[in-house]
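Sharing a structure here in structure tokens format.
Here the complex is missing one protein chain, while the rest keep their positions.
Letters A and B name the chains as they come in the text, with residue numbers starting at 1 for each one.
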Amino acid sequence: MAMKENLRTLLGAGWLGWQMEANWTDPFLFLVYSVAKPVSGALILVFMYIVILGGVAAQSTAFAYIFLGNAFFIYVGQVLFGVTWVIHEDREHFQTLKLIYISPISFYYYIIGRAGSKILIATIAVVVTLLFGVFALGIPVDAFTMDWGLLILCLTVGMACLVSIGIALAGITFLTAKHSGGINEGIAGLFYVFCGVVFPITQLPAWGQSLGYAIPVTYWLEAMRKALLPAQQLQGTGLQGIENIWLVALLAVSALFFYFLSILIFRLGDYLARRAGKIDMTTAY
Amino acid sequence: MKEYLLLNLRALKGRAYPRVVGGTRELSWIFFDTVLPLLTVAAYVFVYKYLGTFEGPQQEYIAQFIGYVILGGAMTAYWMNVLWSMAAQFYWEKEIGNLQLYMIAPMSRMAVLGGMALGGMFYTSVRAISTIVIGVLIFGVTFSLGPPIYLVLVFILTLIALYGMGMLFASLYMIYGREAWHMSSLLTEPIYLVSGFYFPVRYLGSIVALSASIIPITLGLDALRQLMFTETAGIHGFLPVEVELVALAVLSVLFLFLARHSLRFMENLGRKTGRLTMRWQ
Partner (left out) sequence: MNYAVETKDLTRIFRVKKRRRRRSGSKGAEQDVTALKDVNLRIEEGELFGLLGPNGAGKTTLIKILCTLLLPTSGKAYVAGNDVEKDPYPIRRIINMVSGGETSGYGLLTTRENLWMFSQFYGIPSKEAKKRIDEMLEAFGIWDKRNAKVRTLSTGERQKANVIRGFMTDPSIIFLDEPTLGLDVNASRIIRKFISDWVRETSGRTVLLTTHYMMEADELCDRLAIIDEGGIVACDTPRNLKRTVSKASSLMFEVDYLRDPDKLKGIEGIQNFTYKHNGQMNRTLLTFIVQDESAVADIVSRIVDQGAKIHSLEKREPTLEDVFVSLVGKGLA
């Protein structure tokens, strides 16, 4: 019974999220969010690369490593940002947070539902960026040699993991004001530095490498690269020895861990927010 | 006349005040606004370090590139502030009901925006300076500074032109609410790219670099880099610093002038259509 209700909340929120994002059919907004922003972000790295090494053909394995890591990282930013943004937006702009909050639906499922639509939209940006990399920059991703099984499996588990982390952050967001942007920007930034996104974690000092090995995103990105370019693996990344099966297992275990952690933090954040009366606050200056 | 000036100075001070205390009142802000932006900067620094392990035409200048990234990262703080807390601010103000109270008051609208700009510059400078200081401490950048008077001039003119541009945007956002939000969003990564926040802008080619120069940060950042890393200024700089200085001065005047007129125009348009006070659009 409760399950059915939660499912309904989830689907309803997914629908609501999609309605809110439905202006995606607007060509201008599609260009902004699914093309201009992600491709420019990738091009910054491409130009850094070209400036230092003279062209993208030089050290092409390293180039593919950087480009793919950056492309899939869009998911991390979008999902973390998306989940916390739901809270921020509902609270400050629409001022409906309190309305949803006092309605009897499970807020937890509401957020997951809203996150679903964000994942869909992030997927468009990732695909556009990848297509740009393949066709404009010659990254040798090939639909026939790709490891589709690994791709789909890791994508699913990876998303579950990211949403869990996002919800943990949402719990913290309950307590903060202007910084809801800051928190996910910060966590995403941490992941960007420590998870071997645009450079191998072997570049980091020893403590930074240890941190990198502790975050599931590191393995997730490695798995995505392996799925897309099974034949072309960069040496000296600190992860090249790990078998695919272990990558998946590590991901699954950490996803489960973050799932329970997120429930804990979310409940705590929710409780503290109510105690501090921050459910319906607004804060501009 | 004197009275009008005094009124506007007071209005400026009044509007700058919440910005300044807003920053000091919630101290968690310092953590979020100084440590977090450093992360992106750090990632790019490591990218340069990594690329430096390969043989390449710029291999010997990796240290300078790291410095460029840190400087660029510091300037992103101002750009974000202009986009979200200047340009989009009138939209938030409308939503929370302050805009109409500003509009019925007798001060010049430029004074309100000026106050917002000054307050914004103040707290953004904390973020920018700390990015530079921490970046220098962690990554060990060494500067070779040019004439300080130039440095100061470039910095001030960049900020004036930049916030002038912010005021111009603000007038647009006053009327065009939510659409403006998407504009700010659009002007993030693409501008980081074309204004050369993370690599010298000359490598984009002169046509792109010149077009991007309409954004004051492009030339300002290039000039700052040339003045802080004089040894490589000749290799990585886009235009001579003097030229960039003049261009920044021109941009300052241009944007302030445009902002003033656009504000008037948009205010009238808003009064005509009723969008000045309409919320939740």
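Here is the rule we go by: contacts are C-beta pairs under 8 Å (C-beta built on N, C-alpha and C of every residue); 3 or more make two chains touch, one makes a residue touch a chain.
For clarity, every value in this text was computed on a predicted model and none was experimentally measured.
Of the candidate positions B:Asn98, B:Ser125 or B:Ser185, contact with the hidden chain is made by B:Asn98.
Although one chain is not drawn, its touching partners on chain B can still be listed: residues 3, 6-8, 10-11, 13-15, 17-18, 21-22, 25-26, 96-98, 100-107, 112, 268, 271-274, 276-277.
Here is the rule we use: only the chains that are shown with their structure count from here on.
Inter-chain centre distance (chain A to chain B, centres taken as mean C-alpha positions): 28 Å.
Within the complex formed with chain B, the residues of chain A that make contact are 28-29, 32-33, 36-38, 40-41, 43-45, 47-54, 58-59, 62, 66, 93, 176-179, 182-183, 185-186, 189-190, 192-193, 197-200, 203-204, 282, 284-285. Residues 18-19, 22, 26, 28-29, 32-33, 35-37, 39-40, 42-44, 46-52, 54, 56-59, 62, 65, 92-93, 95-96, 182, 185-186, 188-190, 192-193, 197-200, 203-204 of chain B are the ones that touch chain A when the two sit in their complex.
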